[in-house]
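Here is the structure we will look at.
Yeah, one chain of the complex is gone here, protein chain that is, but the others are all in their spots.
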Amino acid sequence: MAELEAVIGLEIHVQLATRTKMFCGCELSFGDEPNTHTCPVCLAHPGVLPVPNEQAIRYALQIAAALECEVAPLSIFHRKNYFYPDNPKAYQISQYDIPLASNGRLGEVRIHRAHLEEDAAKMVHVGESGRIHGSGSSLVDFNRGGTPLVEIVTEPDLRDAAEAAEWARLLRETVRQLGVSDVNMEEGSLRVDANVSVRPAGSATLGTKTELKNMNSFRFLQRGIEAELERQRGLVEAGGTVEQETLHFDPVSGSLTSLRSKEEAHDYRYFPEPDLVPLAPTEEMLREAREALPELPAARSQRYQEELGLSAEVAAVLAADPETASYFEQVAAAAGPVEPKVVGNWVTGELAAALRQDGGEGGAADSKVAPQALAALIAMVQEKKISHGSGKTVLAALVAEGGGPEAIVEREGLAQMSSEGGE
Amino acid sequence: MIDREQVLHVARLARLRLSEQELETMVGELSGILDHVDRIGKLDLEGVEPTSHVVALENVLRPDEPRPSLPRDVALASAPEPYQGAFRVPSPQADA
Partner (left out) sequence: MSELLALSVAEAAAKIAAGEVSSGEYFEAWNAAAAADELNAYLWQIEEGNGYEVQDGPLKGVPVAVKDIFCTEGTPTTAGSRILEGYLPPYTATAVQRLDAAGARVLGKTNMDEFAMGSSNENSAYGAVLNPWDRGRVPGGSSGGSAAAVAGGLAPCALGTDTGGSIRQPAALCGIVGLKPTYGAISRYGMIAFASSLDQCGPLTRDVTDAALLLAALQGQDPRDSTSVGIEGGIVAPSREGLSGLRFGVPAELARDAIEGGVREVFEATLARIEELGGEIAEVGLPSAEHGISAYYVIAPAEASSNLARYDGVRYGMRSERAGDLLEMYETTRAEGFGPEVKRRIMLGTYALSSGYYEAYYGQAQKVRTRIAADFDAAFAGVDFVVTPTSPSVAFGLGEKTDDPLAMYLNDFFTVPMSLAGIPAISIPAGLAEPAGGGPQLPVGFQIAAPAFGEQKLLEAAYALEQAIGFEARPGGGDG
């Protein structure tokens, strides 16, 4: 039997860090008392109408620009109809056949689409206590209901669980650097679902996929996908078939359970939202979104490799953290003739290790090691004024007390010439 | 035009419990109305743009400025079953 290849696509929901909700003026809420951030609009009282938040659209356009998407000249909102207590209108305002953005790319993964929608309310199961009727009950808190969301859907371009988790980290870092979301998986401001299937290696057709939900960390995302791939491979290898279903990841047991309900398949009855007019991003909005883009991790990593000759690993580590990257660039500038590649190795290697050993929480930029000091130290090692081992000793001292390397070299008597006769 | 099974399916989608008698009546009445409405199904409208908005507007947006939310007691004032500051509902069958 041919080896089975994994095919993975991700669906990511990003809560936007606007001040107010997507369609009403209620402030976004984090950990406030339930139902203290609601109004007739987000409680879906009779007669209310939605009005879209301009900032949410600008943020979504920034995400679209960061993901190199095409922005639709005219996109419309649709209603997605379904009954659930966390969905107060019984329809979610979303986008359907013409999303705001499509056909993008981040790293090696193609972006299928990115669209705007609104978040559901929070529902907590509270069991049977205090109710007349036999079954349990749930409590609904509408504070979260209506929070602006961007849903990003990738093409099924990922081939294993670790790669999927790694890419999801890159996406988080990218969105974080845009400053448009808190992207906190535990708090739910970044939610990653995975569509997983297997197929004989080399086959062009896709196998039946399952949808994995509730993986609220990158570790769980990886474990969930691994578990599901193992299950699917087992099934297929035993001659069985995968059934299309939604699976819920249980972080305690690490297992997946089917969410299939007894109800009939969903029929969302999408139709154009008549309460909203089309969205046609103006040139000004598009330009602003492009100009607001910082140098994002993927681009920065590429620049470090191509222009500065850094290895892919070191470039990725630096690019993932803009503060460390900026620190690196300052050191490289101060180190003059020293190759940036050497500086990169010091920042991500020796300095990172020294900081870890020191037990500090902060990164290089927060440390006592000034960029000029590190540059001078690297130069001394490169020029063989001190040995590499002595360099590490000096670095440890710099991490602990700051200052310049020359004074430490002198104090500790570490210069190559003197050390020769000293021992 | 529309049969009993379809009517039951649609009633489930719309979360309407129909009595046996309502179901019977509904099958007849909906079929009659659909017979009339079906005339437009026979029109050749290939290439005609659908109209979902009659107003020629775009980008009607709201600045991201907070407005006061309702006091919680007002938000809950009309709730059939308020409970501990929240709206209480029976659990979905799947969890019960």
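What to note about this one:
Lettered A and B in written order, each chain numbered from 1.
One rule holds for everything that comes next: a contact is a pair of C-beta atoms (placed from the backbone, for glycine too) under 8 Å apart; a residue touches a chain by one contact, two chains touch by 3 or more.
Just so we're clear, the structure is a prediction, and the values are computed from it rather than from any experiment.
Among A:Pro274, A:Gly309, A:Gly349 or A:Gly413, only A:Pro274 touches the chain that is left out of the view. For the chain missing from the display, the contacting residue among A:Ala44, A:Ala353 or A:Ala415 is A:Ala44, taking the whole complex into account. Seen from subunit A, the chain kept out of the figure touches residues 40, 43-52, 79, 81, 83, 85, 88-91, 133-135, 138, 140, 263, 267, 269-271, 274-277. By the touch definition given at the top, subunit B reaches the unshown chain through residues 2, 6-7, 9-11, 13-19, 22, 26, 29-30, 32-34, 36-41, 43, 45, 48-55, 57, 60, 62, 70, 74-75, 77-81, 87, 89-93, 96.
One rule holds in what follows: only the chains that are shown with their structure count from here on.
Centre to centre, using the average C-alpha position, subunit A and subunit B are separated by 35 Å.
Within the complex formed with subunit A, the subunit B residues making contact are 9, 12-13, 15, 52-53, 55, 57-70, 72, 75-76, 83-96.
In the complex of the two chains, the subunit A residues touching subunit B come out as 18-20, 24-27, 33-40, 43, 51-57, 74, 76, 83-85, 124-126, 130-131, 133, 135-142, 261-264, 267, 269, 271-272, 274, 276-282.
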